[in-house]
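Left out: one protein chain. Kept in place: all the others.
The block that comes next holds subunit A.
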Amino acid sequence: MGILEIKNVGKRFGGLQALSDVNLSVAENTVHAIIGPNGAGKSTLLNCLVGKLIPDTGSVTFQGQSLLGRKPHEINQLGVSRVFQTPEIFADLTVLENVMIPCFAHRDGAFQMNALRGVRSETDIRQKAEQILEDVSMLEKENMQASSLSRGDKRRLEMAMCLVQDPKLLLLDEPTAGMARADTNNTIDLLKEIKDKRDITMAIIEHDMHVVFSLAERITVLAQGTPLVEETPENIKGHPKVREAYLGEAQV
């Protein structure tokens, strides 16, 4: 049984059946890519996993625990982190503070009234945050305000914010969207490094086939709200059904 089990999930928005009968199992310590044409329901599926949306039918379990009805912060505390399509960071804060906040969340839980403790005395948290910034090679920017970072750096910062919590499952929503080729390759290298160094499961939604085939061990193709095929990358390229639904028009 996988670390993440999605069973018979369906979601309807008014007249649109965004997801219907989605079954998906993500095995532990693998990189699982979810691909599909625009409007296939990839983002909706992701939103159902993190508590932003509640599916109408079906069940989502993470390590045997149901995720349905849990709030986003509760799901994160279970060990699920999410990288957004457009980087969601604390723009008014410094880079270091951005990474320290997830550390506090990881150590103290969803709420802790530590109003009289000084941030300066939290050396453990600071060290941990600086370590992860070094890992993503952003340490020299630790005192910059996050809003002044380049888009690629914002993305890396967001990645660092997720990784510093040692998530068991990392959900990536188009991690290379809008990136130049060089940045995309850097991101791929970074993700590969993360995968090699940590016990981490990743689920990636991605349009860029270069990224998908460089990273993924399993690929699920979603079309019109239902999974079409689930296969290894080698088998997916030549799969007739996939060609028809998706890759037929795309570069292979």
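Rule of thumb we're sticking to: contacts are C-beta pairs under 8 Å (C-beta built on N, C-alpha and C of every residue); 3 or more make two chains touch, one makes a residue touch a chain; residues count from 1.
FYI, contacts and distances are computed from a predicted model.
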Identity of the absent chain, which is to be given by its UniProt protein name, from "Cation:proton antiporter", "Branched-chain amino acid ABC transporter permease", "Sulfurtransferase complex subunit TusD" or "Sigma-70 family RNA polymerase sigma factor": "Branched-chain amino acid ABC transporter permease"
Candidates A:Glu122, A:Asp183, A:Glu217 or A:Glu230 - the one touching the absent chain: A:Glu122
Residue among A:Thr44, A:Asn76, A:Thr176 or A:Thr201 touching the omitted chain: A:Asn76
Residue among A:Ile54, A:Leu68, A:Ala110 or A:Ala180 that touches the chain left out of view: A:Ala110
Where the missing chain touches subunit A, by residue: 50, 71-73, 76-77, 81-82, 84, 88-93, 97, 100-102, 104-106, 108-122, 161, 165
